[in-house]
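Excluded from the complex is one protein chain; the other protein chains are retained at their positions.
Entry: subunit A
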């Protein structure tokens, strides 16, 4: 009952922020249209051309399967990074020594450009799913690892004492004290890592595979088909926006309601 009231009360603000996002997207479209008029069809087709090409691709059905393949690879790498990064990061956060030792490793991982990993992956895994999945994993892992480590390192000692004083059983300490805190660090890291995965997978596919959105982009490039290139880019960006604003953002708001400063 109360939750429903609170949700209703928050709705206008959420919708309003949604309109803000739509407005800024439309502004970008306007800018694109204007630039298109400036440079001409071959360099930069206007948004309508790109959108109608995209509609054609989607209606033909081919786009869905390419997007599906790309999503499968991105999610595979992301889920692997999520599992390994969360588990190892938490473990590292619990031990001072492990945290100190893993720090330079993480810095190296974050600092190495994904394209370097991609070249290595091509040598190791060849053309196939292995290469994009590995590249996504290496790019997303350190981000999640750092988030998990921070979360475990910053658990409030005072709350741990509280748990002891009120004789919380081990399970409750985990679910009521440690996990909510750690999640507040992990969740943003997961979201960032998902965005990285989606970008990196397209890059990996461009160079490494014969299917997926990246491969389709490579084909349009070789045909000098700028409208189709833009259509694919729209598809990739649109998917990311939809996942972020329709799924992750509301989820984040629900999970972190206790944090909001309203």
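Operating definition for what follows: a residue touches a chain if its C-beta (ideal position, glycine included) is under 8 Å from a C-beta of that chain, and two chains touch if they have at least 3 such contacts; residues count from 1.
Just so it is clear, contacts and distances are computed from a predicted model.
One subunit of the complex is not drawn; among "Aspartyl/glutamyl-tRNA(Asn/Gln) amidotransferase subunit B", "Pyruvate dehydrogenase E1 component subunit alpha", "Molybdopterin oxidoreductase" or "ATP-binding cassette domain-containing protein", its UniProt record names it "ATP-binding cassette domain-containing protein".
Residue A:172 is the one among A:23, A:172, A:219 or A:237 that touches the chain missing from this view. Residues 2, 158-159, 161-162, 164-169, 172, 176-177, 180-181, 184, 257-259, 261 are the ones on subunit A that touch the missing chain.
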